[in-house]
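Taken from a larger complex, these chains appear in their original positions, while the remainder are omitted.
Per-chain numbering from 1; labels A, B and C assigned in written order.
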């Protein structure tokens, strides 16, 4: 993988990245850089809120960080020495401006801004209760329930109220929050989503991934622990652990696809993890072939691992077009079928007359895989074998990842053989669930207390799913439908 | 006056126009037209919310109605048979998107949207109390307190809750509201701001002025009464009068400047009222001269009245440039002093060698008047006499009109003679307060119970001004400073 | 008429305004102001070229002057002490950027920019000849032939070459040109289109109308004469008369509609001319009625004249909406028929129960007149009489005015009685051609040598019309169809 991976229609999508910084000059510029490094975690909107000792300053906009924050005037008005920032794909709530985080609220004790990576699985139930009691919601994000729970608690300081609120929500959440002269970081009791702490000059930084520390020249200190609250203020870093301790369940898909390859999570290099999975996959599912070809960009490290593991040469048999945007004219059926080539082209010199092993990280709907196999065959490959560096994705994720309805997941409808037929490859193999755990350094998956959250492969969800299972089944968060203007 | 008057820096500015429609097909298109007719009441933002029987649909944007609502797709998604709309200058709250009305809230009983013309004079005090009790405000408008008062009342239907809320606010308000299958119109107990009711096909329409009825082909029915709530739903129009009755105090400045000349308010044509004031002014303050010249555009009807009253010929001695926008390059001091000419030019043929009577509707800061007198003199006028069709504007308005601080009002600092000197005219006369009442058909002003709200001339405010007089003097509505993106 | 008249679909449209300035600091800012004052002569595009002693600088854009030249950076880069500017509707050539004037050419002797008001009636014939000899045209404007005629002349200085070129073209043209350290003004031998000379500080200014002198504070010096070339350079103003003298034929429609009411042309105030025509019209075509109502904005001065001439009261019976833009949503037939009301509303108080005389300046297609009569009747007028301050417009103009094909002109197809029926008024009268000349101070029209160009009324064209009458009938200027990007 040469680039932080771009938006791709046939991948699960991480839905948020967060950053929090305290005690740094030009804090907004640092937050902008940090968000830019996390852009792969959310491309639809970005926002930053700062605190200057007196007032809070915000800028939130749809689009990429590099576009929304490229004016000096925008960055300069975000005054202060403390900031939180957020990039967003979208979990709940439409992508309209009122849903762009960080959310800000004027509480009785002062301002409180919050940015969230994850998803609360009882947000709808809590919201309904709050509305009954007179709370008015400004957004349709799950995150806003935290602010209302704090507002209606009516006692305690900001941290007390936050703890009170967190005790009433379930699900996965890594949070950054900004209050009067403090930045707060939170990781849910299971530590599903990542959050790391770094030292930035004389101040501190929180971020979803270590790559955001690298870009601003911060030193990695440690991962925030599962169930931990860290408060960054003029007294340094204070750690609070308000939850009873539980076994950690970090999202294993961060290793497979979501995180940037140059990040390190929970002590493991993402790049090394991916190569290791590729090598394990070569052991589990070998095939006699001439070249190992990655599906760019995210399949590259696993393909390098597969090539090393198998001894078959690694070649860049597919070239990605650097200039692909989101929209492009596709006027007619005739032209439309050329669509995949807008993004990729076969490197004919390396696939013609060859038996090709294609390595990719996952299969969601399978539509892109099908087109890529066609393209490789059209370029003259004699055999095409597909190797996937994740187990079959058979279940939806409710923890902040955009997954299609289960019925749209190819692996929920077909077994590997049917999938191979659908995609049109000569063979198809996924890494096994135990192979994945082995590649991550474990003997095997501990079925009673799995070392990771792997619900998208196993259906073994580590939290309650109140909004899915209870309630009246209707999840209309607002009666209002509004266009982004 | 030939055109609905444009934004002008040296005028008091009406700050909102509202429209509500029930029982009409293509309701959004009708609301767009109605708002377009009311554009002179607020040029900075516009919004419409519709109800389609199930859901509410909104579009709100900065800028003019004709720009924000000129796409078919925008109007089409505003589905339904009931709508309210709002144009806004800005009373309280910055002009950013979260403040653009109508405001919408999901209450426990359903959606509730509201648009407001006027100003609540105890909004800050009520807001502070609500925040203490756990309410989170999404905007910095005074209007939002009404929604929170309704939300936290916890009992009664939508009209009950609205009445409850209105009993807790003071000030001037004409409101339109949209709830589940009903449009509601409200006028405050004194009837300070206007609101009229019309019949539109088989449905109904509420609007700030009759010109909004004309544009959609609706028939005028009656003015909504002071202190009246009208509910438009499938049962037709229901009238509720929840307040103890008080003598009406309609804003007399609507006749002088705010309203469109083709509107009729409380039974009187605005155009006729202005001509009548001009004629009375000619009687009170005659002067020997050659031509009567209106300051375009708003001074025209009064000038016609003055010309008729005095027998001195009416001539268009000032021509307005049709193409003036808000911004224009003014690179240096040398160029800047040419500024007024971007908007107006003297019609030299009609003023050179003449004794000119300039007729305008009001003087606020006096800066524009000064430049216009200079321009007329530079074009060769031998004498310039200024006649103003309102009494001196000496007090701020707290009822939804944008007035400068009192210290910026020329009439608060100077008497007429000093003002004449400042402006540079040979004579200056305002209509007297009693002359104004006479022109409006009254014998004179009833000092004990004035027939109109004329606080901007007399300082006689008809309501409490809690936020001005009580409280701690700080009016910071939010700790958040946010740029419009 | 209170405003410089806006674009109106049912008027003939002047197609260009020009300005030239020499010997002034901040020359671009002055040119911007001058063009702004001439905006009514062309709303689709604007351009300025300056000369700084070494290089030429240009900015040309579609849209209004106030929009295209509102950035400091744009004006600042237009360095120098000499400038020409142009606003354009469009005569020949589509409105794409390559046709926006002033046109610039690098000739062998240096740069040469030119802006044109008028139309060359043999441009196509000359162009075809030039292309045959190897000239490549960059635009589809008629103006460019002047540059190619100069380029291929191969001898003489810039003025010699320009004279050479002008001797080969026919039609109407007022030109401003910019060469190495000089600004040149030209008026065609008949003086069809206007051009005036003014003194601006220590420099000089040329402009289509005197209102452009007023806005920059210049003093009117004189009209450039028919057939005169004036050269503005460091030696002051030099006058050249390279054509044999001919009787002047100034466009009489400038007095009726095109020019701004505050301009003075050939010694006559436009405003006074229009009032005079209105008064003559009252004499020629009286009618018993209650009110004289102008069709805004351009009908106002003639209506004032008619009212004075007839003794019938003048009232603003139609109010124009100040906020009308070019586009507006008109989603369905039902809404579309409300269209005229987007621009105008009847002032019911002044027309209900009245016999109304509507005064307008011209009738082109008649569609707007029809809608206005309907609107006045719907507001309760008992009779509607239409009086037009021009003779019937029965012929196309080929001198720089956008006229529909002759077959679209109502007066080319119908007599006055049929037109009245079409429009739906109780009576209709135009000023007679001799009445028009009388109002302009002449005894009557001199049929052998008319004092004005009045071809649109009489079909009496004062020049050859080579491109209309000769040639092969095909007028395709370019094989290229290009979108404005």
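FYI, contacts are C-beta pairs under 8 Å (C-beta built on N, C-alpha and C of every residue); 3 or more make two chains touch, one makes a residue touch a chain.
From a predicted model like this one, the values you see are computed outputs, not experimental measurements.
Sequence-identical chains make up the whole complex; the displayed set comprises 3, and the total in this structure is 4 copies.
Operating definition for what follows: only the chains that are shown with their structure count from here on.
Of all residue numbers used at the contact between chain B and chain C, over half are used by both chains, marking a mostly same-residue interface. Closest to the protein's overall CA centre, chain by chain, comes B. One finds 50 Å separating the Cα centroids of chain A and chain B. Mean C-alpha positions place chain A and chain C at a centre distance of 62 Å. Each chain gets one centre point, the mean of its Cα atoms, and the points for chain B and chain C are 38 Å apart.
Residues of chain A in contact with at least two other chains: none. Contacts from chain B toward chain A in the complex involve residues 49, 55-61, 68, 74, 77, 97-98, 104-108, 110-111, 131-138, 147-148, 151-154, 478-483, 485. Chain contact summary for the complex, chain B toward chain C: residues 1-6, 25-26, 29-30, 32-33, 36-37, 39-40, 43, 64-67, 69-72, 74-76, 211, 214-217, 260-262, 264, 269, 271-272, 296-297, 300-301, 304, 314-316, 319-325, 327-329, 331-332, 334-335, 338, 341-342, 345-350.
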